[in-house]
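Note that one protein chain of the assembly has been removed; the remaining protein chains are unaltered in position.
Order of writing sets the labels: A and B. Residues in every chain begin at 1.
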Amino acid sequence: MLDNLQATAEAWPFLAQGLWVTIQLTVMGSALSLVLAVVLGLMAGASNKALAIPGRIIIEFFRGTSLVVQLFFIFFVLPQFGVELPGMVVGVLALGLNYGAYSAEVVRGSIASVPQGQWEATTALSMSPVHRMRRVIFPQAWALMIPSLATLMVHLLKGTAIVSVILLRDFTFYLDQLTRQTDTFWAYAAVGLVGYFLLALILTLFMNALEARAKHRLGRGPSLREVLSPTPTNKNSLSTAGGGV
Amino acid sequence: MPTPTDPGATTPGDRAGGATAAAAGHATRGTAPIIEFRDVEKRFGDNVVLKDLNFHVNKGERVTLIGPSGSGKTTILRLVMTLEEATDGMILIDGDPLTHRIEGGKRVRLSNKEIKKTRTRIGMVFQQFNLFPNMTVIQNITESPIHVLGQSKDEARAKAKDLLHKVGLDDKADAHPSSLSGGQQQRVAIARALAMDPEILLLDEVTSALDPEIVDEVLGILRNIADTTDITMLIVTHEMQFARDVSDRVLMFDGGAIVEDADPHTMFTAPTHDRTKKFLRAVLGEGQIGTR
């Protein structure tokens, strides 16, 4: 046990480097996936078939072909055609494309579930389609989509652990190194799984805060400050729908 | 009257088809119909909701549509608001086609831009209010005047405050819709519709979702608007007293067609058609017809 601790302490600078790579992959991959999700989600949900069909095809393609295939395609196949990308870019691209396609489905679904009356009110107020989406529909859909996006981001974080196979030195890569000085149980479970769990927890808390803020803006539930304050507020009010009687 | 098979035929109004009507444009104001339905048909799949419907509403007129549910009243409002599009025939707003014109016997859809131009002249208040929950009350009211009509922020805000005063909600400008009662939300929705300065206001069962005791506060505001403006109003309501008070004309609908067209006094005291008598007896109760 003491040996394990000591070895971990000595390896800490490397582990921290690995964690940093994992965090970067998660943040940049999530950012890319979010952008793609909004673009593809809007396309797939459009009434214009010239947008909807390509959107659908792209979503199904990247959902259907597996993250590792996409990772290997970018890493092994593209260089054959003269496209050589830095490892970090390969990782972010593959993660962003794969989870972006999953998230696009969430975006599309959330937009579709904004009540019909909201869409009709924008027509009655002569809003253009872009104006309607930007100012009325998307802000409401956003609150609906955050929980599912949060789940997908945790999946993305977990997915980053595969990038060591394309020689990226992420957290998992240094865990492998750590096993040479410690028990495998210690390295993979006590350091590795716990480390990832803490990252996932932070990510989840962050997304919960975003959700609380988004709901508060729709007049449902307390403000973020109230949520974070030590005095408990009534959490049930989160579920009361706005706009009703 | 034009036959259903020839929607481009000449009407008594002496307009030969939509194209010329559009060109002839704004006829004499005041007496000219601001809403005109010509042989309008609306079907959802096999379900024909409106069939060969012809009627018109003059400028400044207040017309109430009554009739059993499913008779097509709400569909008419939705057609005028362009929330639905007619499957045949055409609708004219102030002489201009709304969504389709008829060219050489064929129906041609207008461009979205053309439709939008007409649409800004029309406002609607919904049964379910449909306030935007992501905006405050005043943002709800000023959003479209600023971003669609291009008014300045100050101008739009000043006008919104004015309207809020009119509907008795001066102190609610920065409130969230979800913190308001149903009656208050509907009053905001009325202010929001009026902020667009519509020439035509469509009221779709605006009190049906409200508790009985607050129906009157909303109707009172609408009465006031009817008294102080010359906005054309097309109203679907179950509040017969209100219909009687504000309407110039009442249209009785059944099965997607007009059964009776009369001034409110005649309609509510001496309806001629059996369907109307039956309907009014059902909604007003036995012995109510002719009490005034």
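To be clear about the criterion, a contact is a pair of C-beta atoms (placed from the backbone, for glycine too) under 8 Å apart; a residue touches a chain by one contact, two chains touch by 3 or more.
By our rule, contacts and distances are computed from a predicted model.
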The chain not rendered here carries, per UniProt and among "histidine kinase", "Transcriptional regulator", "NADH-quinone oxidoreductase subunit K" or "Ectoine/hydroxyectoine ABC transporter permease subunit EhuD", the name "Ectoine/hydroxyectoine ABC transporter permease subunit EhuD"
Visible partners of the omitted chain are A
Sole touch to the unshown chain from A:Val68, A:Met88 or A:Ala209: residue A:Val68
Where chain A meets the chain that is not shown, the residues are 60-61, 63-70, 72-73, 76-77, 80-82, 154, 157-162, 164-165, 172, 175-176, 179, 184-185, 188-189, 192-193, 196-197, 200-201, 204
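In this text, only the chains that are shown with their structure count from here on.
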Distance between the CA centroids of chain A and chain B (whole Å) is 46
As the complex stands, chain B meets chain A at residues 81-83, 116, 119-120, 122-124, 126, 128-135, 143-144, 147-148, 176-179, 181-182, 185, 192-193, 196, 202, 209-211
Note: in the complex, chain A contacts chain B through residues 115, 117-118, 120-121, 123-128, 131, 135-136, 139-140, 217-220, 240, 242-243, 245
